[in-house]
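A protein chain is absent from this complex, but the other protein chains hold their places.
For reference, chains read A and B in written order, and residue numbers begin at 1 within each chain.
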Amino acid sequence: MIASQIRSMWLVFKHLFRKNVTVQYPDQKPYLSPRYRGRIVLTRDPNGDERCVACNLCAVACPPDCISLQKTEDADGRWRPEYFRINFSRCIMCGLCEDACPTYAIQLTPDFEMCEYDRQNMVYEKEDLLINGPGKYHDYSFYQIAGKAIAGKDKGEAQNESEPINVKSLNL
Amino acid sequence: MSASVWIILLNVFGVLIVTVVLAAILTWGERRLLGFWQDRPGPNRVGKFGTLQVFADMIKLFFKEDFTPKFADIPVFILAPTVVMATMLIAFAVVPISPNIGVTDLNIGLLFVLAMSSIAVYSVILGGYASNNKYALLGSLRAAAQTVSYEVFMGLSLMGVVMLSGSFNLREIVNAQAEGWFIVPQFLGFFIFFIAGIAESRRTPFDLPEAEHELTAGFHTEYSGMKFGMFFVGEYLAVILISALITTLFLGGWHGPILPPFIWFCLKTALLICLFILLRAAIPRPRYDQLMKFGWKVMLPLALLNLLATAGILLWTA
């Protein structure tokens, strides 16, 4: 028993000569992978339109319930969030919202430096969350795959869609 | 005033200030060392290498709300942390640091030290009682049981040294080691005293009175601000005291070649302090029943055996 204690003391002592693993943040900034789970952003599709379709899946996946949004439908037929709010003072950066997002709209970024003196400033609205790019997924555009018609993409024009059926034709 | 009075005053305040400052520095030193042993730097942001961390902590502690719970026994609550600091500092009075440094030369010095360290446990018990908090009370009960158990063979383990040197006077014990350190004939005694010393200072792995996983912070759960700081410093004073005592009793005190005696004493003590910290870094805390069993069933018989053997050998050689 004593020997094992002494051995462990010796092993611990040897660590005196090891290199520290600590990174001296903020003097040194560590490399964070693009898939790091930091500040949440809302991305746009390749055409620059908001990707978020206000499906509410991120909100329901969120363990601390810190995402809230309201669907609205624009004249072009797209669903969009009327407001989209993340209360970062509650967010635990778990990334479940990103997993749940069916349109790659919500993405977590490597930025985690978001301290505020006033907690109210941790509440991010859609304007604060939207970025001007597609984030990690450059080519994805939900409405090109979905069957819902929007301005500029009629029925049958999405990927893998055939021409709409003319019910009144005789060639059924 | 005569020069001797000045020397006495210098000795008294010198020892007092140096030990307190040392204890304070230890708060930083320990964290730094623990950091190294855990492959991290430890506190290194305040001042060069984090040396000013002590001041930062001190300023923080002074400015913290000194909260006294409404339900506490307030006089006792305030008294408790002062007891630990006072007893530890008083105990330093008899520690001979070098041939001409040392506050007093008491012929029952060893007993005085033991007495002081026993009184120190009142601090924990009173603190735990006065907090009127179940965790604090449990912590202090553990402290009482632990101290009572480990004090027995702590005293017994030293009897070998007393027999070898034939004196309770620490200065004479040091002098008796001029030819050879007592650690060699009294290795068992050293070992037992070392263990008992850890238990007496309530350091890991014997920090059951404040075991934070079970009792939040044990006896000082309700303490904050400078009162907490006094407990904190008291603990480091105990570490220094036990290290200094081991140096005195087993490692030949100031004796050593080439270097001046004062440096030798400091070196040995510092090394022992590091050993204490290494213990904290390496050894996990035992269960409470394991602690008691170890004390009564292993250490006490060993101490008695040591005493018996030493006495036997002494009588044989005499």
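Assume a contact is a pair of C-beta atoms (placed from the backbone, for glycine too) under 8 Å apart; a residue touches a chain by one contact, two chains touch by 3 or more.
Assume contacts and distances are computed from a predicted model.
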| item | value |
| --- | --- |
| Record-based protein name (UniProt) of the chain missing from this complex, from "ABC-2 family transporter protein", "Iron(III) transport system ATP-binding protein", "NADH-quinone oxidoreductase" or "Methionine biosynthesis protein MetW" | "NADH-quinone oxidoreductase" |
| Contact list for the unshown chain, restricted to visible chains | A |
| Residue among A:12, A:53 or A:108 touching the omitted chain | A:53 |
| Among A:42, A:67, A:108 or A:130, the residue in touch with the chain that has been omitted | A:67 |
| Residues in subunit A touching the chain absent from view | 53, 55-57, 59-60, 62, 64-71, 73, 79, 82-83, 85-87, 89-90, 102-103, 119-120, 122-123, 125, 142, 145-149, 155-156, 158, 160-165, 167, 172 |
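Quick note on the criterion: only the chains that are shown with their structure count from here on.
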| item | value |
| --- | --- |
| Averaged-CA centre spacing for the pair subunit B and subunit A, given as whole angstrom | 55 |
| Touching residues on subunit A, where the partner in the complex is subunit B | 5, 8-9, 11-13, 15-16, 18-22, 24 |
| Of subunit B, residues touching subunit A in the complex | 35-41, 278-279, 281-283 |
